[in-house]
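First the structure, which I've put down as structure tokens, then a few questions once you've had a look.
Omission of a single protein chain aside, the complex is shown with its protein chains in their original locations.
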Amino acid sequence: MSGLLLDALSVSVGGRRLFAPLSLHVPRGEVATLMGPSGCGKSSLLAAICGTLDPALSAAGRVSLDGRPLDGLPPERRRIGILFQDDLLFPHLSVGANLAFGLPPGLKRAERRARVEAALRDAELPGFAERDPATLSGGQRARVALMRALLAEPRALLLDEPFGRLDAPLRARFRAFVLGHAAARGLPVLLVTHDPAEAAGRVVRLAPEAEADAAC
Amino acid sequence: MTAPALGRRALAALVLPPLAARAEGDGWAGTLSRARGRTVAWHAWGGDERTNTFIAWVGQQVAARHGITLRHVRLRDTAEAVQRVLAEVSAGRREGGAVDMIWLNGPNFLALKQAGLLRRFADRLPNFALVDTVGKPATVTDFTVPVEGYAAPWRMARLVFIAEGRRVPDPPRDMPALLSWAGRNRGRFTHPHVRNFLGATFLKQALFELAPDRSVLARPADAAFDAAVAPLWSWYDALRPLLWRQGRVFPESGPAMRNLLNDGEIDIMLSFNPGEATASVTAGLLPASVRSFVPAIGSIGNASFVAIPLNASAPEAAEAVANFLLSPEAQARAEDPRHLGAPTVLDLSRLSPAERALFEAWPRGPEALAPDALGPALPEPHPSWMTRLTEAWERRVAA
Partner (left out) sequence: MGTPRRRLSAALPALAAAGAIALPVLGGLVGTLLPAFGVLPAIGAEAPSLEQWRRLFAEPGIGRAALLSLSTGLAATALSLLSVALFCAAAHGSRGFARVQALALPVLATPHAALAIGLLFLIAPSGLLLRLLSPWATGFDLPPDIATVNDGLGLALLLGLVVKETPYLLLMTLAALNQVPAAQLLAVATSLGQPRPVAWLKAVFPLVYRQIRLPVFAVLAYSVGTVDVALILGPSAPPTLAPLLLRWATSPDLSLLLPASAGALLLLGVALAAAGVWIAGERAAATVGRAWAAGGRGIGAAAIRAGAALLPLSLLLAYCALAAVALWSVAGPWRFPDALPERLQGGTWAAQAPALAGPAVNSLVVALVATGIALVLAVAALEARARHGPAALPWLLRLSALPLLLPQAGFLLGLQAALLALGLEGGVAAVALAHLVFVMPYVLLSLSDAYAALDPRLPRVAACLGASPARVFLAVKLPLLLRPLLVAAAVGIAVSIAQYLPTLLAGGGRLATLTTEAVTLAAGGDRRVLGVVAVAQAAIPLLAFAAALLLPAAVWRRRAGLRA
């Protein structure tokens, strides 16, 4: 099956599940939104999909991408891109080096530079390759973060409240920018938010586990 | 090395065939060839900067002459090296030991010699033929203990007193006079801690002067000890409260005492080195107003030795260093008050005129003793006296 498929996925800490097992299919080029108040395990769910779950937590259920099971694969081999509320640009690298970080290995130098330059043009930041990320505005940094994730050629894109930090006018523009690029590449997108206004596509509510009600 | 000296040395080898024959089959040349490229760890008390500098110079010389690397392991207390050898041997390390050579004498020498842990080498060193074993009997009898070639002498030591001449124009020349001087000048005299050899020597000097019967000192300290030291302790009990810091604290060593004299904390210091005053004034460590003196009766003298443990890693290289220490060049530099000021162990009459010339014409200022003013050398008592005196003193002082 193409796209992102979650089968009875759940995350537990100390034997206690954070939310009821979730099954969900996001086909290629479509968007699904996970809603739920903060603190009920949305970010942990995304970490479980990426394979970066904190060692103190454990995941159960299955994840597959374009028919390929991801369970047990290390994060670097899952080909899932993720954007957070913070841009999380590497502060020690230039804008260009940040963008090049996820480029597939084995590309020629000129090809790498060309892809970075193209990404900067897409992000409306031409000539920014040598800049220190700390000198960019919030909106510019958010666009670089998206481009960095896309240059790694992911097969799916996870968005962990990526618009929360931006002010209102910028937020709508950036949301359109992200979803537009994802759609252009035919990526399945799983968006996590607590703000109904940000939701897109099919909306799924993350159900709290019965006994975990109070916590969620 | 001058050509005549070489010739005479070759002659000495002919005159003394038994000594030469006792060396390894291939003689001294073989020793030197096995010494080349080796490293000698010389464990030597590191509390005196001029001695340290001298040892560093020896290191440069043996590197240039024999290809030997000399490493000076600076000790706080010579006993540390003795303990290391004993510990290694009792742990079964019969060769490849850490200590190649130790500067020692007295109880430390006796401990290793009695334990049978020293190499017999000194009497087959080519330069040993130059040593004045007759005029300086301490070079072959250390603290009454026959050396028997288990150590090679390298410098003579004599107890001397150095006073700040402006405040002590008429220095006390015997122990009772020292006591009354200290009574008039409270807190202006002290002696090094008795654990330090110079502090112990001060007590031995007083013992020699005050003991009812000096002849017992040449024998191991036994039942005669208490009677022999009784006058010493009554004298010392009177002296101690008059000392610097009321005799509750003592400088760690001779150089520490020199700092006190230089700072003006005391007026009289002790040294084991007749050239000390000149050397220290030259180095800016003492004011030019100091004057040396010795007790009227004479003062304790001994020789400093180097010994080679049986389990040394580089015994031949250590022998080569010991032999160099006995060379006229090294001995002349040691005696030069600008460097060390330690009297030579050699008999100058056995040197060539050119070598003898190395020893003459030192600058000697008013701070030094005139050559004929050193007085007689008093013999060291048996090492057991030093050991027991030290223990007894520590009990009295801590009490």
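Should a chain be cited, it is by its letter among A and B, assigned in written order, with residues numbered from 1 in that chain.
We take it that a residue touches a chain if its C-beta (ideal position, glycine included) is under 8 Å from a C-beta of that chain, and two chains touch if they have at least 3 such contacts.
These figures come from a predicted structure and were not determined experimentally.
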| item | value |
| --- | --- |
| From B:84, B:191 or B:388, residue that would touch the chain that is not displayed | B:84 |
| Hidden-chain contact residue, picked from the options B:126, B:149, B:172 or B:251 | B:251 |
| Touching residues (missing chain, whole complex) on chain A | 47, 50-52, 54-56, 58, 74-82, 84, 86, 88, 90-92, 101-102, 104, 132-135, 148-149, 152, 154 |
| Interface residues of chain B (partner: the chain not displayed) | 41, 43, 46-49, 52-53, 56, 71-77, 79-84, 86-87, 90-91, 93, 98, 107-108, 111, 186-187, 193, 195, 244-245, 248-260, 262-265, 283-285, 287, 394-395, 397-399 |
